[in-house]
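This report concerns only the one structure given below.
All protein chains of the complex are present and in place, except for one that has been dropped.
Going by the order they are written in, the chains are A and B; count residues from 1 in each one.
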């Protein structure tokens, strides 16, 4: 089966992302990469937890002084919803409906951008209101590293999805592009998985004290 | 795109290697680059031994000694042992499972170039203000205090080459899971493939902690971070944990493939199937699993407390069990076999007592209470050289002789090979056996000199003499390589005559598509099975058909150059205004070429059935 073969709704396979050997490899390789990413983020979480509230003197704000429920809640909702919209995109991918897939991916990107915007606002807020900066304490360094790594993943994911959307706008779906979209959506879900732990461990547990 | 069967000029060959995605050529690149760094690391080792030959020596200063010592360890582990192991994995593993290539040929090439540029970056430190000087472990309390840019070279260089290794690990895993030939079940995979599999899994989980540790160090040194700075609430122990969560699995990443190579050698030259195959597989997986639960035995003396020390102590000792299983299986493989004492077999036989000694001192060190006595003494130096040289380097040298014909189509000279072996073996034991006693007498490791009358003179001199034996052995090996290349006497597909696994069933070197028809695997040691039934070659599992091949690509090289440039920018951004722009330019090159890669369609090409048929008549591919 050639990767750039043209398909119709009828001939489109049930699992297009795993139809070719290249697709299968990409699928598995990406899951393995996510296994490695799990360890990477766990290490960052571990470092954060070890250094949480470790500041040089009592002039510095601690986790329970910094975090506010409403902002984090909105960010969480944005990212969770973007996870659902990318599920919708993959649903339409499997039904060979390219236009709807692009639409839902577009919504995912917008939600992701909104999330990033709020994160930038949040960081800015901490720096200017609380003087909680990357260099002000070990706590600050660990906080910005963990949350920033996640933010970096979000930014990379957005760039990736946008590139895919633009690049394949004309070509549409085939067995060469389907695995690419599928893998990008896996990445996006994984970003959400990490965020679930960030809002729980960093923000909620931080507010509990 | 038929690039085969033509004589090519030097430029074309060079371009071919710069852009190649063929696992066999990438293996050769790894072999050359890893071999080069092995010589560099060996030279550094010689400087260490010359400096320590006599008391109060001033061959090098204390500062330079620290740099040499750091670079010796770092180079040998990251830039020599790992790539040389990757060379054999690339050269042999896809052939052993009957695959036409690895799962991600492009990423394979990217992995190599990342490693290469990371290694070059690290070694450029010698010419740009001094090498790293905090030991290969680079403990934060030392490395934050280290002046100049040595440690920055360490951090950035290892970050780049570490990314390459991680990519390689994922690639091998997917290849083994998805691309085995028909009939090649997991429990029919040759042991070298099994160890490649487990090693790759260890790479997948052990390298992320290193990546994070290096990032934290980078932030602390260059971007004002406070992870390891106690004045700002940081904690220097965090580096030690992260480093060893990576560092201990790293030991198994190195030694498991070595076990795999020896398992192949024992079976081939005893002309018997490997004894206890399934227990070997089990032991390999178990070692990989336990490897993640013992890292703190490197940190007994940091004061983790008796409970943590006891747990890590017991877990460490437990590793002796699967290792013991392996040692006995190798012995039983030889028992009753008709043994041929070829050069690879000599290395394998010498490996058993040597490695066992390293293992026994390992169990001694695993006892936390005793470790307080041995810690940071030459006893530790002797121990890990017994396992790493006795295990890994012996395997690399044995594997080099074993697989040279498969990689290049010629045989290394057996007589010279045996000279190398004996010189190396004698030199090795002369150098390191006596270091156990130096350690017990109280000589600390990493010390740049010692005084007269401390009782260390004779032992150190003996040790240095041994090092020269190993140096001569290496020179003989190089002569052997040059002579073999000059003679260029071609051999057939199964030059040892007793090959058991699939790689020996195809020509040496294999055609670039490896298998014209994928072989049908009917059991463990498939080629041996066919031979025993009187067949000359493997039964094909498919009719001759078109073969899909990936296109060459220059993008991996460019991505790696981009990171190389960016690393300079990051390093100098605090004192030069061009730092940040250079960092940005480098990253633009990286992301630009990634973007180019994803935008450009690359479907590869097909070798047509007719061309494959022609190959048959026309001879060599």
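Definition applied: contacts are C-beta pairs under 8 Å (C-beta built on N, C-alpha and C of every residue); 3 or more make two chains touch, one makes a residue touch a chain.
As a working rule, contacts and distances are computed from a predicted model.
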Suppose you had to identify the omitted chain by its UniProt name; would it be "FAD-dependent tricarballylate dehydrogenase TcuA", "Cytochrome c oxidase subunit IVB", "ABC transporter ATP-binding protein" or "Protein translocase subunit SecD"?
"Cytochrome c oxidase subunit IVB"
Indicate each shown chain that the hidden chain touches within the full complex.
A, B
Given the contact definition stated above, which residue among B:237, B:287, B:350 or B:481 touches the chain not shown here?
B:237
In the complete assembly, which of B:64, B:293 or B:520 touches the absent chain?
B:293
Given A:103, A:162 or A:193, the correct residue touching the omitted chain is A:193
Considering the complete complex, of A:69, A:120 or A:169, the missing chain is touched by A:69
Please identify, in ascending order, the residues of chain B that touch the omitted chain?
173, 177, 201, 204-205, 209, 235, 237-238, 241, 245, 292-293, 296, 303-305, 308
Where the unshown chain meets chain A, residue by residue
9-11, 14-15, 18, 28, 31-32, 34-39, 41-43, 45-47, 49-50, 69, 73, 76-77, 80, 83-84, 87-88, 91, 94-95, 186, 189-190, 192-193, 196-197, 199-201, 204-205, 207-209
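By definition in this document, only the chains that are shown with their structure count from here on.
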Just curious, how far off is chain B from chain A if you go by their C-alpha centres, in Å?
34
Can you tell me which positions in chain A touch chain B when the two form their complex?
2-4, 21, 24-25, 28-29, 32-33, 35-37, 39-40, 43-44, 47, 50-51, 54-56, 134-142, 145, 163-164, 167, 176, 180
In the complex, chain B touches chain A at residues 103-104, 166, 170-171, 173-174, 177-179, 204-205, 207-209, 211-213, 215-216, 219-220, 223-227, 229, 231-235, 238, 242, 245, 595, 598-599, 601, 603
